[in-house]
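Dropping the structure in here first, questions after.
Here the complex is missing one protein chain, while the rest keep their positions.
Chain lettering (A and B) follows the sequence in which the chains are written, and residue indices restart at 1 in each chain.
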Amino acid sequence: MKRFTWFNATALTLGFAFLYVPMIILIVYSFNSSKLVTVWAGFSTRWYGELLQNEEFLDAAWVTLKVAVMSSTIATVLGTMAALVLVRAGRFAGRTLFSGMIYAPLVMPEVITGLSLLLLFIGIGLERGVLTIVLAHTTFSMCYVSVVVSSRLVTFDRSLEEAALDLGCSPFEAFRLVTLPIIAPAVISGWLLAFTLSLDDLVIASFTTGPSATTLPIKIFSAVRLGVSPEINALSTLMIAVVTVGVIIASLVTKQAAIRQARDERMAERPA
Amino acid sequence: MAQTVFAPWNDPDEKPLIQFRGVTKRFGDFTAIDNLTQDIYAREFFALLGPSGCGKTTMMRMLAGFERPTEGQILIAGQDMSRVPPNKRAVNMMFQSYALFPHLSVWDNIAFGLKREGRDKDKIAARVEEMLRLTRLSKFAKRKPHQISGGQRQRVALARSLAKAPKLLLLDEPLGALDKKLRQDTQFELMDIQEKTGTTFVIVTHDQEEAMTVASRVAVMDEGQIIQVATPDQIYEAPNSVYVADFIGDVNIITGRAAPQGDKVAIRFAEGQPEIIGTTTKTFEPGQEIHFAIRPEKVAIDTEEPEDTPNKLRGKVLDIAYLGNISTYHVELPTGLIVKAQTANTRRISRRQITWEDTVWISWTDTAGVLLDR
Partner (left out) sequence: MRRAFLIAVPYLWLVALFLIPFVIVFKISLSDVALARPPYMPQLDLSAGWDGVKSFFAELDFENFAFLTTDDLYWKAYLSSLRIALISTALTLLVGYPIAYAMARAAPEWRPTLLMLVILPFWTSFLIRVYAWMGILSNEGLLNQFLLWLGAIDTPLTILNTNTAVYIGVVYTYLPFMILPIYSALERMDDSLLEAAEDLGCSRLSAFWLVTVPLSKNGIIAGCFLVFIPVIGEFVIPSLLGGSGTLMIGKVLWEEFFSNRDWPVASAVAIILLLILIIPIILFQRNEQKQREAEG
């Protein structure tokens, strides 16, 4: 018997209002025709038009997307390897250091990660730009990927892999044909996480970028430092819309898969 | 010294401890308890038996105060309980999941209820020690619930619910999580503790053997109603319906038409088969539908036609289930009806002469079965 009382109803209403009202206000005011962001002067999509004319923002968006795709893809490969090492490789020299290096970036303040990578890039004379941001993002997001994937690997039934080996697979084939398809959902959510982290990152990108590459968060940050602007509201609305649609699609896909599986199981139980 | 039989329900002067008066409980459209009236007496070990969803758990939860009746009243010691919250009732419950507090030690779990009463520390300590001794848990007092075995957890739950010396102890499937051997031992332990403490126990179970073993009275429930309340032997020997007969133990049910013959009733159940003769105190109309219920162990099986018996039928052995101490024979009558007969294996296996496909005679006396109208 779960007790759902007025207290719980109030907590949920207020809690979710707190989480969502600011974003709703942001979205509503992106359609404000006035330049003064706090005064409502009628509906308009003017700022969206201006945003699409603004080449600086478009360039920044393109750079951000490139960085996010590259870094999250590399991070997924490296992170999955790291997860396999953590869960499967047993003992080896420097294992403690290795797991330390996996977990440390998760709690490391971004300012420190950014600073240290910048000092490295300067030290080895690497020109700062898209490449250095990709390297930086890959490094911290691979740790997130490896945490996500290794939590799935821990519960993976190894006898499945052994069965594949028994049936003539090479170890790599067993991984590719059996392990990977089964852990795929975790790998995909690892990729999504890495992608989002990269899209979102301001601090590390600010440290590791050079004049040639400006990402969207850097652009937004320098704009909003000067105050609220309707163009940023429009941009924020677009970003919120993309993420919301993405999350809803992802959850529908998972739900559909769960429903299909449940139906298949029912079908299987029915006598032929 | 002759021991008086414990049967307060037969004593008109005895006041019941618990009274259900026309209690109905509905959850939305679903009626869990349907206009139920029942008395339970002090010091009873009362079992609520039935399949899942029959309303037995709801009855217990209403006694504990977690549910309120939709209609009717529940009285404990003459007091209407409908406005009394669980924490103000002299009733404690042993939960099916045991509900042991995982963050507290065995000792603190047992002391939990006592501390709420605000008794002084020495008294609490003394009472906890007493409960630990009673349930043989003294060695484990400092352990956490996840550091002890299932059987020990069960005893902690029992000790915790008994610690406040409640007037009434409710046990929700108390042995359900234990394996069979442990369950049997624990059943006797429960009875022993019930006797020592003199507490009234109400137990909910779906296991008929458990109910029969521990209870002074068993209430068989179905769809929110109590079908029969009686002592275990009466429930077994004199069920009042096919439902009860079938629910408790193994039974053969033969359905036919009644033909009353003085104090006996003949049952015609199939063309070309002899009538079955049974004895009953109930009256049956001629031609009325009647169910004859007989336990397999009361059916004799022979290779040769028995003499001097009111009921005998010929059939063929279809199956033999050897259970060690007993064997059950499935005998198919020429009508296709299968009757189970049970014999005790008092001889070694090689000496028994009945085997598959043998033609045999089954027989029983005219008082061996029960005649039922529903």
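The working rule: a residue touches a chain if its C-beta (ideal position, glycine included) is under 8 Å from a C-beta of that chain, and two chains touch if they have at least 3 such contacts.
The structure presented is a predicted model; accordingly, all values stated were derived computationally and were not measured.
Undergrad: Can you work out which residue in B:85, B:262 or B:324 touches the chain that's missing from view?
TA: Result: among the candidates, B:85 touches the missing chain.
Undergrad: Which listed residue (A:111, A:163, A:180 or A:259) would be found touching the missing chain in the intact complex?
TA: Of the listed residues, the one touching the omitted chain is A:111.
Undergrad: Check the options A:29, A:47, A:144 or A:191 and report the residue that touches the missing chain.
TA: If we include the chain that is not displayed, A:29 is the one touching it.
Undergrad: Quickly run down the residues of chain A that touch the omitted chain.
TA: Chain A touches the missing chain through residues 1-5, 7-9, 11-12, 15-16, 18-20, 22-23, 25-26, 29, 37-38, 78-79, 81-82, 84-85, 89, 92, 94, 97-98, 101-102, 104-105, 107-112, 115-117, 119-120, 122-123, 135-136, 138-139, 142, 146, 171-172, 196, 199-200, 202-203, 207, 217, 220-221, 224-225, 227-228, 232-233, 236, 239-240, 243-244, 246-247, 251.
Undergrad: Using the document's contact rule, name the residues of chain B that touch the chain not shown here.
TA: 64-66, 85-87, 91-93, 95-97, 99, 101-103, 112-113, 116-117, 146, 160-161, 164
By definition in this document, only the chains that are shown with their structure count from here on.
Undergrad: Just the number, please: Cα centre separation of chain A and chain B in whole Å.
TA: About 58 Å, centre to centre.
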